[in-house]
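Structure first, then comments.
One chain of protein is taken out of this complex; the other chains stay put.
Order of writing sets the chain letters: A and B. Residues in each chain are counted from 1.
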Amino acid sequence: MRIELTKRPQHSVLFSVLSPFIALALTMIAGGLLFAALGKNPFDALYFYFIDPLRETWSLHELAIKAAPLILIAVGLAVCFTSNNWNIGAEGQFIMGAVVGSIPPVLFPDIQIFLVLPIMMALGMAGGAAYGAIPALLKVRFNTNEILSSLMLVYVAQLFLDWLVRGPWRNPEGFNFPETRQFHDYAVLPEIISSSGRAHWGFVFALVAALVVWFMMSKTLKGYEVRVLGQSPRAGRFAGFSSSKMVFFAFLVSGGLAGLAGISEVSGAIGQLRPVISPGYGFTAIIVAFLGRLNPLGIVAAGLILALSYLGGEAAQISLGLSDKAARVFQGMLLFFVLATDTLIHYRIKLVMRSRASGGA
Amino acid sequence: MGMLEAILLTVATAATPLLIAAIGELVVERSGVLNLGVEGMMIMGAVAGFGMAYVSGSPWIGLICAIIAGALFSLLFAFLVLTLVTNQVATGLALTLLGLGVSGMIGEAFIGLPGLKLQAISIPLLSDIPLIGKLIFGQDPVFYISIALTFAVMWFLFKTRAGLTLRAVGDSHGSAHALGISVLAVRYMAVMFGGACAGLAGGFLSLVYTPQWVENMTAGRGWIALALVVFASWRPWRVLAGAYLFGAITIAQLHIQAISLGDLDFLPAPIFWLASLVKAIPSQFLSSLPYLATIVVLVLISRNRRLTMMNTPASLGKPFVPSR
Partner (left out) sequence: MKKILTTLTASVAFAAMVAGAAEAKTKACFIYVGPIGDFGWSYQHDQGRLDVEKEFGDAVETAYLESVPEGADSERALERFARSGCNIIFTTSFGYMDATNKVAGKFKDVKFEHATGYKRDHENVATYSSKFYQGRYVQGQIAAKLSQTGVAGYIASFPIPEVVRGINAFILGAQSINPDFKLKVVWANTWFDPGREADAAKALIDQGVDIVTQHTDSTAPMQVAAERNVKAFGQASDMINFGKETQLTAIIDDWGPYYVERVKAVIDGNWAQHDVWHGMAEGNVVMAPYTNMPDDVAALAAETEKKITSGELEPFTGPIMKQDGSEWLKDGETADLGTLLGMNFYVKGVDDQLPQ
């Protein structure tokens, strides 16, 4: 028996709508089996995963905090991936955005005016974009594979941040512990509705970015250019588009958004720089981008779902004693099922019972 | 045992898991598939190797199970990206996530247990040769496997018909298919070979390098292996060189820290001055050297388009659906 795929002439609208639900159902079943195997009541476990974190307002705020960086980065990556530029170094751009954006409160702590925050955000975007421009430049100028150059730069950024907070930027009053001084009030991204929870403006940035990029991709010529060059650089060239410029465009957009995510996270959620500021947002965002099928609006949903799985994992750990390993396995399964069922959109799947038909192609 | 000899041995141990995992990934990428799940397959190998060695009492059984575990785990990736044509980057990342989680769950029972160590092979007399004796004739078995594997892959890729087929599939799956080659079958085998190698590398970690099980014990070595493949521009002997270079930099950094300038005052002044300068560099900068070096090498090899075209599998990362 083997599986045969046939490309659909047009992508299936039915499965575009259905496949996320099929994936979710499959994950529930597989997850339920996993939890049962671990000796937990599967229904309880699923409840804590998917419902419990949504019951209270504060928890919704936390969901927004966790989802904000994922969405911001993933939206930028969608532009990159759609144009066939494989930036997997968003983690590094996130860090550099945070570092550059933190210059005002760390190096000039005495300047406390309202302008500080916008300057920080702008610097953050600039820092991320500049760091993203490196693999772009190497790709255009030297034809260097961007997957690897951008990945290598992640490690360099991590070590650079580590050096900064242990060395020159270390808090002079911090007993030598590796962290910068706390940001002053003018450098902290405010909370949206501080009476009900601590979600900060980073989430608003994420939604705005998703809307803007969605508009650009679906309604403007630039979006058309991105898609054409992504599908076929040759066709793009005939249409008069430049793939070199596109490489820069894609990396600057995604680097800038990753940088904005970085400075928002540091300014809104952490309040200082420390040796590690991201639990892998830049990598998780790649998954979010694909879960959202590279559509900015889908990415918003995907970012929220993935954030939910983190929060749910914690809830299950506290209430049922399910270890965080189970949470990670659960996330992995969700991704696998989503990726697998997405195949249904573009292909018909047929099970062929007899051995291979003669002739092949 | 002299100090230099000891250092060389340490470098070899640090380089071996990188070499094995990278050689496996090289074959995968040569067939046109990019598997970013090396870290996940490696940690599965580590936990399976440790566990089965513990249960059976034989590190050899453990090592074999590590290989099998890596290969089986890669099959999951292969099914998704080859049969269901999912995106390779995303699937590879998901594989790593899953591997870290599953290994942590399986390994909960093994925490705090001393592991079994695969004993070194020591050829009498030959291993007593100064400086290189132990390095060449007194190492653990996996070291020999890693070297043999490198040469075997070199021979396979460039001297056999099957190797030619594999490279053809990686360079142009369309043409290979037209020639009647079963692209998917070749890629399935390549991916599983890569998984087996990653599993072996993981087994080396939990059975030779540090015979114990702890969560996340691969600590990013799978990612370094991925970088090495590109660093080597998809050439086995360069993977070998790269792995040892990387190992040497890692070890040298520790030695630079441990050595005291007081012990070096016999050196001529300029060299002494240089040594004190190196010692003053923050360790983070030394740690980032291998990554920067990889980028530089990438640039150097890729600026020459002809050279790149010769080595880079042209179909790398592109999906392939056979029927049409």
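Keep this in mind: contacts are C-beta pairs under 8 Å (C-beta built on N, C-alpha and C of every residue); 3 or more make two chains touch, one makes a residue touch a chain.
Computed from a predicted model, the values in this text were never measured in an experiment.
Participant: Kindly name the visible chains that come into contact with the excluded chain.
Facilitator: A, B
Participant: Which of these, B:Ile23, B:Val142 or B:Ile251, touches the one chain of the complex that we don't see?
Facilitator: Of all options in B:Ile23, B:Val142 or B:Ile251, contact with the hidden chain holds for B:Ile251.
Participant: In the full complex, which of B:Gly45, B:Gly104, B:Gly170 or B:Gly242 touches the chain missing from this view?
Facilitator: Result: among the candidates, B:Gly104 touches the missing chain.
Participant: When the complex is taken as a whole, what residues of subunit B touch the one chain not shown?
Facilitator: 3, 6-7, 10, 13-14, 104, 107-108, 111-114, 117, 205, 209-212, 214-217, 219, 221, 250-251, 254-255, 257-260, 262, 279-280, 282-284, 287
Participant: Taking the full complex into account, what residues of subunit A touch the chain not shown?
Facilitator: Subunit A touches the missing chain through residues 56, 58-59, 62, 65-66, 162, 166-167, 175-178, 182, 198, 265, 269-272, 274, 276-279, 310-311, 314-315, 317-319, 321, 323-325.
The working rule: only the chains that are shown with their structure count from here on.
Participant: So what's the Cα centroid distance for subunit A and subunit B, whole Å?
Facilitator: Chain centres of subunit A and subunit B, defined by C-alpha means, are spaced 28 Å apart.
Participant: Okay, in this complex, where on subunit A does subunit B touch?
Facilitator: Touch residues, subunit A against subunit B: 3-7, 86, 88, 138, 141-145, 147-149, 151-153, 155-156, 159-160, 162-163, 166-167, 283, 286-287, 289-290, 323, 325-333, 335-336, 339-340, 342-343, 346-347, 349, 360-361.
Participant: Can you tell me which positions in subunit B touch subunit A when the two form their complex?
Facilitator: 34, 36, 76, 80, 83-87, 89-91, 93-95, 97-102, 104-105, 108, 177-178, 180, 182, 215, 223, 226-227, 230, 282, 284-285, 287-288, 291-292, 294-295, 298-299, 302-303, 305, 308, 312, 317, 321-324
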